[in-house]
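Yeah, one chain of the complex is gone here, protein chain that is, but the others are all in their spots.
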Amino acid sequence: MTDIRPIEVPKWGLTMEEGTLSAWLVQEGQAFSKGDELCEIETSKIANALEATFDGVLRRILVQPGITLPVGALLAVAAPASVSDEQIDAYLATRQGGTAPAVPAQSSATAPVVERPVAVAAGPAERTATEARPSGAVGIPLLLRGVTDPDIPATPHALRLAQREGIDLARVQGSGREGRICVADIVRAVDAAGGNLPMREPAGASVAGGNDRHIAATPVARRLATARGIDLRQCRATGSRGRVCRADVEAVLVSGSPTSMPAADPVIVAPSVIEQPLSAMRRTIAARLQASKQSAPHYRVSMDLDLEALLTLRDTLNGAVPGLKVSVNDMLVKASAQALMAVPELNVQYDEQRQVIRQMADADIAVAVAIDGGLITPIVTAANRKSLGEISGQIRDLATRAKAGTLKPAEFQGGSFSISNLGMYGVRQFDAIINPPQVAILALGAAAEQVVVRDGQMVIRRQLTASLSSDHRVVDGALAARFLKELQRLVETPALLMV
Amino acid sequence: MAIRTFREALNEALMQEMERDHRVVLMGEDVRGGSGGSKEDVEAYGGVLGVSKGLWSRFGSSRVIDTPVTESALLGMAAGSAVTGLRPVADLMFMDFFGVSHDMLYNQAAKFRYMFGGKARTPMVVRGMIGAGYGAGAQHSQSPYNIFATTPGLKVVVPSSPHDAKGLLIQAIRDDDPVVFCEHKTLYKLEGEVPEEAYTIPFGVANYTREGDDVTIIALAAMVHRANAVADKLAAEGISVEVVDPRTISPLDEDGILESVQWTGRVVIVDESAARVGFAHDVAALIASKGFRSLKAPIELVTPPHTPVPFAPSLEQAWLPDAARIEAAVRKVLEA
Partner (left out) sequence: MTLSTHQLLRAYRRMREIREFEERLQVENTSGEIPGFLHLYTGQEAIAVGVCEHLSDIDYIASTHRGHGHCIAKGCDLNGMMAEIYGKETGLCRGKGGSMHIADLERGMLGANAIVGGGPPLAVGAALSARTLGTGGIAVSFTGDGGSNQGLVFEAMNMAVVLQLPVVFVFENNGYGEATGHDYAVGSGDIAGRAAGFGLPAVKIDGADFFAVHEAMGVAAERARSGQGPSVIEAVAMRWRGHYEGDAMLYRAEGEVAELRANKDPLQRFLQRVAEQVAGDDIAAIDREVAAAIDEAVERARAANPPAVDQLLTDVYVSY
């Protein structure tokens, strides 16, 4: 057995599930020593360099910067110079067709990851994958990959397919006249080598993992929606025969759908200055939050919440229920929902135009989620009526789909209350901006050990600072205070969350 | 690379092949022109529209043969000489004249190889003009390539550009089977880039003149250019049209056609040859039987009506599939 060593995405920390390769620090063909930094990888929490655990020569880079892969996925192959390319090909072939670069293996989690645009030029056979893939993910086995010579006899679509997917047609057997290669030949070759090449879906999935295939749309509209990452379900349908037409898709783009991708490319205006046009999402956020801050008279009411009992309950629950991973934030969502039932005057929407306050029956709590290039607030509806487990699961699902850009409008528009948590960054306290038509937003800081005075003694308790920003047009200070008091009561006696 | 007209490209193909192979002989009415006239030693025509200009001057009467107006004898002589060692190119002038010559192609040349158990080889080319648009009238404006294509043993070539014309004619001359080579008369002055050296284009390989995602238009000869114009116009609206030019209808590039339909799911076939039992219908049947599952809309055919070609320009233009009808067909398949 030759000394071929894989270089894979590492697992840094218990919760890490995937990483994004941001840069190679070693070139193909270069030798390295144990301890050398091979590449940089970013996760949602950190950016770090992957160190070599052995001496070797980097023989084959399989993943280009910008691509996100799950833990354990193959990034590159190291082997001594004496190992031939063919042996490396064979090794790669045995590592399953599904480990083709730039394709995330389907994990048990939900939707596939959207590939981010490759900003820098990469090596040969690169693909600038700016489009989301349909959920039957494409996997081209490594022994078919390469740059195709356009003079090889092939049908026009076979050539386009080869160029699009980085397939070397010299490695495909042609069945046409005088060995001419057709699309079916390529599919056969990919299948035979253990890969996957789904044929173009006639209806076309427009967003990665999205289920808007059944939405009737004109071909132009569908293609535009796919290119811009827009779910057809969020578009009006004003085209002929009840179809979404191009104008409908453009309307969503202009109105700034939060899930649309960045519109234009950055422009280098000076050696160190790059202009980046605002994305639609950024424009939306800018407009809405500016309007909110300017029109709603924000004021802050803060309270420190003692978390000891809550944390004990959390650990008890997570330890006792297999697969349950309730977080402090989940519990605060539950507590807030219950507090809103006790202080219903805060569980309202303010219709400024009609000068009406809309009393909501349930607490629809929006949870702020940071996503690529911005933020979004998916809603846990009727959180007051959901168990902790349900809330926890739903928040995780919403957050995942928020990052994938597959939320439905109803899932992030509306709501009666919002919670924003910057605790994971170590922030002690901050003031959030209200999301209209809501009238308040709860900002949570980090849980930290504090020295407090109890019964004349100094004790160390784990606490966090909760700051409620309220709209004084609708919410008076006493109301805000009552809410926080109730919230504190529930948090510090979490058994109350059971009734 | 040079800029040549369609006519010049054909002329070059003939010149280069006749230079290369002494067995290539051009025969037809007035391929030289001037035989037996009162003025001696003149190449009066070089073919009715000048495609064979210069050939008689270069190769003489033994290789460039003017024949009397006897199309049966012309094609018969071509067939008989092809099966006995020559590589004749018979200029039928207008393909409409196949009526007075067809037995020699239909029953003789096309069938020699098969009837004689594989022991005959008939490397002949029959060239002639097709197409309406010049006010040439009902008997000089037809495109009967569907009739040739239905005959087993014949190959049928219908080029649309100077580049394709030269490469395909050279291929036809070098091909060992009988080839019917249809030249659209309105394309003769079309200019395009043509390699200066001799080259071949294989039969049975379609050319995509436009690549696109939304609709496929399949067209031949002059209709390819109309399809291109429609595609370019619709591109401005964001409608992405793929134009497929089969170039040879026998053999037909089935993969090239079906893959485009598989990609777009919507197809318009434009063909000026026939309102019934034509090329468009043959391709439609192919798509309906082998590409049905890819179709998102019924196949649209744009053909002339089932009438002879009228003379008056106002009627002839209405007879031909024009850009407006092609565009309407494209929009229709997008609606469906």
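All chains are identified by letter, namely A and B, in their written order; residue positions are counted from 1 within each chain.
The rule we apply is simple: contacts are C-beta pairs under 8 Å (C-beta built on N, C-alpha and C of every residue); 3 or more make two chains touch, one makes a residue touch a chain.
None of these values were measured; they are calculated from a predicted model.
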| item | value |
| --- | --- |
| Shown chains that the omitted chain touches within the full complex | B |
| Sole residue of B:A9, B:V31, B:I65 or B:L220 that reaches the chain not shown, by the stated touch rule | B:I65 |
| Contact partner of the left-out chain, one of B:A13, B:V31, B:V51 or B:A78 | B:A78 |
| Chain not shown: contacting residue from B:G37, B:G117 or B:P305 | B:G117 |
| Hidden-chain contact residue, picked from the options B:L86, B:A165 or B:I201 | B:L86 |
| Chain B residues that touch the omitted chain in the full complex | 23, 25, 62-63, 65, 67-68, 70, 72-86, 88, 103-104, 107-108, 112-121, 152-153, 155, 175-177, 204, 251 |
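Here is the rule we use: only the chains that are shown with their structure count from here on.
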| item | value |
| --- | --- |
| Approximate Å spacing (C-alpha centroids) for the pair chain A, chain B | 56 |
| Complex contacts: residues of chain B adjacent to chain A | 202, 204-206, 208, 211, 213-215, 237-240, 251, 253, 255-256, 259-260, 262-263, 265-266, 294, 296, 334-335 |
| In the complex, chain A residues that touch chain B | 153, 155-158, 160, 176-178, 180, 182-184, 199-200, 202, 218-220, 223-224, 240-241, 246 |
